[in-house]
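Removed from the display is one protein chain of the complex; every other protein chain stays in position.
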Amino acid sequence: MTPRSRLHVPSPPARPGQEPDFSYLALSAPGAAHRPEVTVAAADTENLSKELVRVLGDDHVAVGPWNPHLEPPELQVGLRHMLLTRLFDDRMQRIQRQGRISFYIKSTGEEAVAVAAGMALQPGDMLFPSYRQQGLQVVRGRNLVDLMCQCLSNTHDMCKGRQMPIMYHWGSGNIFSISGNLATQYPQAVGWAMAAAIKGEDHIAASWIGEGSSAEADFHHAMTFAAVYQAPVILNLVNNQWAISTFQGVAGGERRTFAQRGPGYGIPGIRVDGNDFLAVYAVTEWAAQRARQGVGPTLIEHVTYRAAAHSTSDDPSRYRPKEEWKAWPLGDPIARLKGHLIALGEWSEERHARLEKELEVQVNASWKEAESYGTLSGGPALDPLTMFEDVFKDMPQHLVQQREEMRALLEAGTIDVSPVPLAQKA
Amino acid sequence: MTPRSRLHVPSPPARPGQEPDFSYLALSAPGAAHRPEVTVAAADTENLSKELVRVLGDDHVAVGPWNPHLEPPELQVGLRHMLLTRLFDDRMQRIQRQGRISFYIKSTGEEAVAVAAGMALQPGDMLFPSYRQQGLQVVRGRNLVDLMCQCLSNTHDMCKGRQMPIMYHWGSGNIFSISGNLATQYPQAVGWAMAAAIKGEDHIAASWIGEGSSAEADFHHAMTFAAVYQAPVILNLVNNQWAISTFQGVAGGERRTFAQRGPGYGIPGIRVDGNDFLAVYAVTEWAAQRARQGVGPTLIEHVTYRAAAHSTSDDPSRYRPKEEWKAWPLGDPIARLKGHLIALGEWSEERHARLEKELEVQVNASWKEAESYGTLSGGPALDPLTMFEDVFKDMPQHLVQQREEMRALLEAGTIDVSPVPLAQKA
Amino acid sequence: MARMNMVQALNSAMDVMLARDPRVVILGEDVGYFGGVFRATEGLQRKHGEHRVFDTPISEGGIIAAAIGMGVNGLKPVAEIQFADYIYPGFDQVVSELARLRYRTAGEFTAPVTIRTPCGGGIRGGQTHSQSPEAIFTHVSGIKVVMPSNPYDAKGLLISAIEGEDPVVFFEPKRIYNGPFDGDPHKPAVPWSTHPQGEVPEGHFTVPLSKAAIVRPGTVATILTYGTMVHVSEAAVRLAGIDAEIIDVRTMAPLDIDTVCTSVCRTGRCVVVHEATLFGGYGAELVARVQEHCFWNLEAPIQRVGGWDTPYPHAFEWEYFPGPARVAAALTKVMEAS
Partner (left out) sequence: MARMNMVQALNSAMDVMLARDPRVVILGEDVGYFGGVFRATEGLQRKHGEHRVFDTPISEGGIIAAAIGMGVNGLKPVAEIQFADYIYPGFDQVVSELARLRYRTAGEFTAPVTIRTPCGGGIRGGQTHSQSPEAIFTHVSGIKVVMPSNPYDAKGLLISAIEGEDPVVFFEPKRIYNGPFDGDPHKPAVPWSTHPQGEVPEGHFTVPLSKAAIVRPGTVATILTYGTMVHVSEAAVRLAGIDAEIIDVRTMAPLDIDTVCTSVCRTGRCVVVHEATLFGGYGAELVARVQEHCFWNLEAPIQRVGGWDTPYPHAFEWEYFPGPARVAAALTKVMEAS
């Protein structure tokens, strides 16, 4: 039946055992992409979605119209945030491997996407991330202990034990709750921005999804509503080449860039080197100005690479060459910013090593403190009866009853609430 | 609260009492749009989505590279189909007004969209229409009696009384079932085309939705799947400027054409004068060749105008100028094709009047026959017990029981099955 | 007191809330300039401005998602879904997001969104304009589900829904928009102006959620129902000549189980009536709770009457609709059993 088939089934350039091959990526030279005024009409931004905005070259020099001309102290802060994000990720992954948290997702290799964008936005801007922008929490000064406590579902967990690890939220930090359901936050961010516009407030919203998730309906809802109401929102699409085991072609990236979806809706689409801190900063600043001035929304495609496994439940060696990251033409965002600072004479290997140590200490101390608030296998524990709260504002009768039923079972010792070792996750 | 609001709420150029204004439409001159080879790469078709493919000028002459060079007999057939569609619509609307069917939807002014496309496709191609392409049924030679019986929910209704009027289907004619839920047929058509590709068969699929419906998730699903698998499908988007009371800007048409969505997905998007029989024929033929040769899908935006009310439940004078259709710059598809044929010397006012009369007779005779198979208010009636059939292939126990319960009620005369006059539809 | 039909009462509820609370906004397909295909938002845009009342793209998923985001940003959105049959494209946002936001953030983020949607059959709408999908929402923890049966309740309940802090799916039985309907389509239509519950205050008032109403006191059996079926049940009681108590549940979730069980425990017999398909319908939950709480008082098996387990067929609307004859038969059956 299959021989005459003409169904095109996309397949990645390389599978395990084959040579990595990124020749499919269209790369512009650093500094080459043009930079229109923020008031540009959407219809006149088509080129932006085909080029690749790059500022930092291999020579560590920042060039071109998108150079945000940040001062060295700011760059150093960016480096620190990215490094802290990476060290935090590494540590949490090890902790998961030790069976002390049930699950973790790293953002390794994509730190600039969150950190640079976060720095280019204002604290009052509302962020609607996916699960791979922990860098936003770091930028906004979140205490790592809070993040760790969430992953531990312990007594200090802001989610009160109700969410899987990494599904953080931060009301006072203006970071929305991360959902396990892909893409749902995207149109919500647009709704938030519409409300800001209705109220005449100046804050804007920003959201992030993966290129894989852009196939979900909510991508379309977000783009349509953002375009129709000219909502003050930045829609970031993180094209890290992979969605679990499927490469970006399965999401529709074979014939066009994801940024090009933007112009299709009448929204400027910008394609940016997601591993270039300066470039991400610059395009975010551009889009934020645009939104804040009421000119409208922007779609930003961040071209990056998911260096780590999808999550701790995943083994990427089953579906892609082990050395793929090494072949990634846009490098490592941390190494690149570091190289830039060194080239500027504002950083050194020694300072870097010192910073790394300092941050390691911070991560370690945070973990110690977090553990003291309880772990899945011991220490102080959340009261299970809290699980009946917050379903509604006021607890309705049937939940009061269920809580009392549960209370009786607990008091009678009928339910064994001793810690359960983590089951092998499928 | 509202004074500082910067929410953009789209509003149409004219409301009741104001002058119609179609200056927002970008019109190309007839013959001006270029015509690439069907093997063109999607990336190279961007201009097609901004121009407007037109063949027939105001001077009734067919010009330019898109002229399909149809023979006069074929044009006459097209005219006949469009005219029959219009007369059928008019008649059914009158019938609804008389309270003899519960609901109707006309396609007035948009007949070319369905008729020309239908003629450019092959009988084995599978059609997934929305509710406004009755012209497809006419093109494929559907007996009008069948359509009328469906609208009557009578003993010859192919839906066995289960669907509202106009929700036709035609298995042997390769026309899919019309759904009351907008846009659902769009990704289904893509799935059908994927199956054809998997099986290595040559038939292609074509689907139609309104511009308003393109905001639904299923538009995105269809576009994504069509692009990813390069499915042999034609996705028609009928931009008739209105979606019930909202103008095309509310669906996202203010800043870009709907055809431009195509290139965003890596699918060629063609914008065509939907009231130009020759142009619609030509672009459909182009897209069909493309699909049949395995080059991939095409999005076609048909620029037309919904001349009638949305449906018999609607009163457009509440939300748009009464004379808007008269101001529509692309005219009436029937008048235009008629004018072209006359200009070619292949038609005349007399022949037209004769044809009109002949078709009126056909419609009248069809209605007579259809009525003889039962109406909502009398004549032969479907057996209500059939309503339990076809929920599953084999009737499960609980439905057998419900049917028996119903049978008992009917036999006891407990349920009054005498015809109910149509309630005022909201 | 003014006389209003249900559409006018709903319109008045929104009008009152738009005026009282600057956070209230109305959005949905055709709700702006046009005033809604059922006219529920007529005049509201003109009066309150296009930033408070506006049309949306045809995208139920987008409408609900945007409403959630607006709710998170301090507004109180009232979203209209044109027909309950079209709520499914927005189902994920309701179940996965709206219902759980307060829970998953331990109360830090909430989205007080009210979703209004016309439901039910009886207007020749066929399978895609007639559904009653309330059961699909009552199973979702974190959503309140409401259905009024008259103009007074419609206004009072809708104001309660909008004023509350929880998400609400507010079903409007469109067959009784213009007047009560007792299930006999052959009778001339009755307008609300002739009905006591068509008297509705012009201003602000509330009818509490999660509080059932005894619409007809009775002694020998209890009918549990809501929406259009309240009126059908009244007709059935007359038809059967049985002195049954009729309880209008009004809020399906969270349920006022006390009012329900107090009645059934007293009467000892129970019929559950809804228009939705029977299998897995909301009536099953009522039966399950009643048999548990009132088991020792029950004199007969609880009977359920609902739509047949098929899609709503256009031609057989009245054969499908669970009219007074079927309800009366069930009532007779529970009375006979012993």
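A, B and C are the chain letters, set down in written order, and residue numbers restart from 1 in every chain.
The working rule: contacts are C-beta pairs under 8 Å (C-beta built on N, C-alpha and C of every residue); 3 or more make two chains touch, one makes a residue touch a chain.
None of these values were measured; they are calculated from a predicted model.
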{"item": "Chains in view touching the one left out", "value": "A, B, C"}
{"item": "Of B:Val38, B:Ala117, B:Leu136 or B:Ala196, the residue in touch with the unshown chain", "value": "B:Ala196"}
{"item": "Of C:Val190, C:Ile214 or C:Ala284, the residue in touch with the unshown chain", "value": "C:Ala284"}
{"item": "Which of A:Ser179, A:Ser207, A:Gln230 or A:Ser366 contacts the chain that the document leaves out", "value": "A:Ser179"}
{"item": "Listed residues B:Val38, B:Ala116, B:Val228 or B:Ala370, member touching the removed chain", "value": "B:Val228"}
{"item": "Of B:Glu46, B:Asp89, B:Glu111 or B:Asp218, the one touching the omitted chain in the full complex", "value": "B:Asp218"}
{"item": "Absent chain, residues of chain B that touch it", "value": "126, 128, 158-160, 162-163, 167, 169, 171, 176-177, 179-181, 184, 186-196, 198-199, 205, 217-218, 220-222, 224-225, 228, 389-393, 396-399"}
{"item": "Hidden partner interface residues of chain C, rising order", "value": "85, 88-89, 91-92, 95-96, 99-100, 103-104, 127-128, 135-136, 138-139, 141-142, 253, 276-277, 279-285, 287-288, 291-293, 295, 298, 300-304, 309-311, 337"}
{"item": "Where the missing chain touches chain A, by residue", "value": "1-2, 5, 7, 9, 11, 15, 102-103, 153, 157, 159-165, 167, 179-182, 212-213, 215-218, 243-246, 250-252, 313-314, 318-319, 376, 382, 384, 387-388, 391, 398-399, 402, 406, 409-410, 414-418, 420, 422-426"}
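FYI, only the chains that are shown with their structure count from here on.
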{"item": "Label of the chain whose CA centroid is most distant from the centroid of chain C", "value": "A"}
{"item": "CA centroid of chain A to CA centroid of chain B, Å", "value": "43"}
{"item": "Where chain A and chain C are represented by their mean Cα positions, the distance between them in whole Å", "value": "41"}
{"item": "Distance between chain centroids, defined by C-alpha means - chain B, chain C (Å)", "value": "35"}
{"item": "Chain B residues counted as touching two or more neighbouring chains", "value": "1-2, 5, 7, 9, 215, 217, 250-252"}
{"item": "Shared interface positions of chain C, touching two or more other chains", "value": "51-52, 56-57, 59, 61-62, 89"}
